[in-house]
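The complex is shown incomplete by one protein chain, all other protein chains being positioned as in the whole.
This part shows chain A:
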Amino acid sequence: MVDVAWQHEDEASQDVAERARVLQKLKASDTFFRILTRSAAIFVLMMLGGVIISLISGSIPAFREFGFSFVSTQIWNPVTEKFGAVAPIYGTIVTSFLAMLIAVPFGLLIAMFLTELCPLWLRRPIGIAIELLAGIPSIIYGIWGLFVLAPFFADHVQPTLIAATRNIPVLSTLFAGPPYGIGIFTASIILAIMVLPFITSISRDVFDAVPPVLKEAAYGLGCSTWEVMRFVVLPYTRVGVIGGVMLGLGRALGETMAVTFVIGNAHKINASLLAPGTTIAATIANEFTEAVGDLYTSSLIALGLILFVITFIVLALARFLLMRIEGKVG
């Protein structure tokens, strides 16, 4: 053992005492490395613990001051130091929900194209393009949304929407008001574009995991591509697809920069989707460095805690579902 480990060193000695000393040294270094890697592994756990503890301790002043009313009132007034989190929570949930409403069908359709319809030579380039879309930093989506998408929406899309839905009962409330360009609606579209690659690539991976023989049997019976998707692939991959959707939802809930640029940062719940609003992440990003006073800072950290708890639950659920499908495939 000593000879092999120490072969590149000239000092390898035949002396028994010397060999014992080297052996002892190797044993010590072995134990040391094991302890070192184990502490690093436990450090990862502690990182999560640290995040939770620091958020809780930071938000105590806010919860002590406002109690339950922090999550049940809408007033957000830094001057009178009254803070309620309902508007940002509402904005976070609505933008994420709308984003998923758009991104999920799109993502599933693209995954269907990639696995069932796409010619082989095109599969790789499109797959890479989707992953590039996933790699673009969120601030790029933000600046693009602010300077390109928002003006385009204000000038073309939103006026048309307002005019088209004027006489339809519910939709006319949803699409009311002046077409600012920035607001809940634009933020949802940007979020949809951002989570689309995640949903697409996970759906593609789980679609690929369907045993070919199942699909071939269905095709052999005379099923069309759509029928194979609808009655064979989707039922088989349901759990994995839901996991992927939850993972995308986790991203959408916590997304900061892209939303901050286009949401308008208004602490108000408005029935119209075209009106400016805010999300938890956008509120923190916009106001944290300007927050004066402990109560203001603490309220923002409390917002962060709420966001973390929501995303933690969603992500844990997603991982749980994806783990189940991994066990099934592997």
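Quick note on the criterion: a residue touches a chain if its C-beta (ideal position, glycine included) is under 8 Å from a C-beta of that chain, and two chains touch if they have at least 3 such contacts; residues count from 1.
Quick note on the criterion: contacts and distances are computed from a predicted model.
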Problem - Identity of the absent chain, which is to be given by its UniProt protein name, from "Sarcosine oxidase subunit delta", "NADH-quinone oxidoreductase", "Phosphate transport system permease protein PstA" or "Nitrite reductase large subunit" - result: "Phosphate transport system permease protein PstA"
Exercise for the section: Among A:16, A:40, A:120 or A:292, choose the residue that contacts the chain missing from this document, as touch is defined above. Expected result: A:40
Practice task
Among A:144, A:180 or A:219, choose the residue that contacts the chain missing from this document, as touch is defined above.
Solution key: A:144
Problem - Residues in chain A touching the chain absent from view - result: 1-5, 26-27, 29-30, 32-34, 36-41, 43-45, 47-48, 50-51, 54-55, 57-58, 105-106, 109-110, 112-114, 116-118, 126, 128-133, 135-144, 146-148, 193, 196, 200, 224-227, 229, 247, 250-251, 253-257, 260-261, 281, 284-285, 288-289, 300-301, 304, 307-308, 311-312, 315-316, 319, 323
